[in-house]
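The structure follows.
Apart from one protein chain that is not included, each protein chain of the complex appears where it belongs.
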Amino acid sequence: MSLPKISFVAAEQEAAQEALGQLIALYGQVAPDDADVIVSLGGDGFMLETMHRFIDRDVPIYGMNRGTVGFLLNNYNEDHLPERLARAQKVTLHPLVMTAETSDGTRHHALAINEVSLHRESRQAAKLRIRVDKKIRLDELICDGLLVATPAGSTAYNLSAHGPILPIGSDLLVLTPVSAFRPRRWRSALLPHKAVVNVEVLEQKKRPVSAVADFTEFRDVASVDVVEDRSISIDLLFDPEHNLEERIIAEQFLP
Amino acid sequence: MSLPKISFVAAEQEAAQEALGQLIALYGQVAPDDADVIVSLGGDGFMLETMHRFIDRDVPIYGMNRGTVGFLLNNYNEDHLPERLARAQKVTLHPLVMTAETSDGTRHHALAINEVSLHRESRQAAKLRIRVDKKIRLDELICDGLLVATPAGSTAYNLSAHGPILPIGSDLLVLTPVSAFRPRRWRSALLPHKAVVNVEVLEQKKRPVSAVADFTEFRDVASVDVVEDRSISIDLLFDPEHNLEERIIAEQFLP
Amino acid sequence: MSLPKISFVAAEQEAAQEALGQLIALYGQVAPDDADVIVSLGGDGFMLETMHRFIDRDVPIYGMNRGTVGFLLNNYNEDHLPERLARAQKVTLHPLVMTAETSDGTRHHALAINEVSLHRESRQAAKLRIRVDKKIRLDELICDGLLVATPAGSTAYNLSAHGPILPIGSDLLVLTPVSAFRPRRWRSALLPHKAVVNVEVLEQKKRPVSAVADFTEFRDVASVDVVEDRSISIDLLFDPEHNLEERIIAEQFLP
Partner (left out) sequence: MSLPKISFVAAEQEAAQEALGQLIALYGQVAPDDADVIVSLGGDGFMLETMHRFIDRDVPIYGMNRGTVGFLLNNYNEDHLPERLARAQKVTLHPLVMTAETSDGTRHHALAINEVSLHRESRQAAKLRIRVDKKIRLDELICDGLLVATPAGSTAYNLSAHGPILPIGSDLLVLTPVSAFRPRRWRSALLPHKAVVNVEVLEQKKRPVSAVADFTEFRDVASVDVVEDRSISIDLLFDPEHNLEERIIAEQFLP
């Protein structure tokens, strides 16, 4: 077996930086542009940053947990890294593309691997109109916010907002409100992954709303489009005994 | 256009029987074996019976609502039936196969289009062990019951038990507990449609449990297997302006 | 301090029986009729049985956990029992009185400390009419079942059925459906503790329903009345550092 060229990246926290030193000492370091694989050292937040950073590069990412949560990460282990990379299983994710039009009429684009969310900026509740495939599905949703999540993101913000977890590979998106005032018992909707979701912000001066694609925030949006982009792929590597599909199923049976 | 040979079937209720008479007067009647299409007159319950009755026959079914609920049904209209059948859209459903082993060791098979459910028979809570693809996912679920629903069935019993609605074509099954005592906050799990679910009944003498596939009930079961059978197809016909996929999405946005 | 006369009672399980022997050796044993205090050794189920057994006697009960769950119980500890009993805090519970009329017209009475529940007996959903203080509140609830719980019982069956936990002393009852089919999003209702709840069973031949007051079950009921009886009191004793009120609040903040 020829050894893979690994580029290690690490979060700022001490545990991640220590691991970075030890792994470079053991396996060397190459620049990301020359790497066969990126190894991300940190928590889920840093892993999400790493995925965004390399989203245009056709290089797989193997995360090891040196931080909190660890949902997208393998357990930390310094030993036999090349062998583990060789037998790792690949999961391919596709991001959402958010197109947000702000109140000044300009349009902004950003990618989201987990979710696109809208949120009220002030104490005034947001008033939103939801279209799916150009058809109005909710003429007026009064709420704290709203999100569109991918299966990979369904265990993140979506879960906190009482939305269901989606298995990886389920070809679905989930649309979940945050504190729906009216219709007040509306919970969430599962949509085919090809659905084009548009959210129109009503009374946007009185009720300013921000839109966030993972980390990228735009304030004072007037309209937001969300659609999955299958032309972009992110390949993650997982140890076979504990892969992402398995984790998402396991997560659903947690006590 | 050559007219399709229609076999009308109707529920016992007066509205359904009246419709039967009027439609036969207008369009004639053939025996189910000679029919190009079955037209079912009644509510959702009778439609489910009709689907089971013709599940082995390769004939599409068009339901018209002469009863309650009407989720799987088209609106009632006597006019232009052949034209409406000609432009109807087809949705293909696949049933679940339930294999229930009763406490005397015999094995029983039944098909379910909506869901397979287990339920305690006495005031003693059920104690169940759940395996998915032969892996134990819940070692001990104490509950009133449990169900495995298809997307078509996700708006039925599953919804009442607080499970999520699945879009038609989502290639998923949903596993939902009824009154989970322990783990007490367990809600439900979405599974790939190929999942093989096994439910083992623990302490079955003290805690007798029945299993139901749509209508077919077996008392005192020891173990139940549930798996989708894609070799069996049920073709339903829907008016294009109001098809099943559309209804299931619309259902999720109901106030 | 004169020592209290203690009557120890124990569940059949080995851990409870062993504790019984050791505690009698240390502190002696008196007949329940002569006791100043009953000490119950077992789990929550046995504690509930003990409470029912002595419900007509004006004697406090101190439970020690030799079984499962332990919500109504103190931690097990053989030392300094008289001192602990002396400084224990008293919580007074009042039971519900269930009056169930069965389909043959006879009326049955039973007490419930946790909850009165109704449940379908067959695969046919129950169809229930709910009156509160003689006013119809739900004309037709189609469901697996329904329960009325006290604050002490709100952490038991009610919680499994997705009902809220009520603090001890909150002067409320909670009415919670099990798998509400219609109205399908109905969750639960909090009622003043003086509320008189009546549940009428509709279509009782087609849809047989049983009623249970804690353990006491009546099959084929036609109508069930539930009302709190403040003329009956059950005094429980708790170590001050971990009393029932504290536990019920703590329970609500469990992760």
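Residue numbering begins at 1 within each chain, and the chains themselves are lettered A, B and C in the order written.
Basically, a contact is a pair of C-beta atoms (placed from the backbone, for glycine too) under 8 Å apart; a residue touches a chain by one contact, two chains touch by 3 or more.
All values reported here derive from a predicted model rather than from experimental measurement.
Although it is left out of the displayed model, the omitted chain contacts the following shown chains in the full complex: A, C. When the whole complex is considered, the residue among A:R53, A:R129, A:H162 or A:R247 that touches the unshown chain is A:H162.
Touch with the chain that is not drawn comes from one residue among A:L41, A:V148, A:A180 or A:V224, which is A:A180. Note that of C:Q17, C:T99, C:S122 or C:S170, the residue touching the chain absent from this view is C:S170.
In the full complex, chain A contacts the hidden chain through residues 119, 122-123, 143-145, 157, 159-162, 178-181, 184, 210, 212, 215, 217. Hidden from this view is one chain, which touches chain C at 130, 132, 137-138, 164-167, 169-172, 182-186, 188-192, 249-250, 252-255.
Everything that follows uses one rule, which is that only the chains that are shown with their structure count from here on.
Distance between chain centres (mean CA atoms), chain A to chain B: 34 Å.
Chain A and chain C have CA centres that are 46 Å apart.
In chain C, no residue touches at least two other chains.
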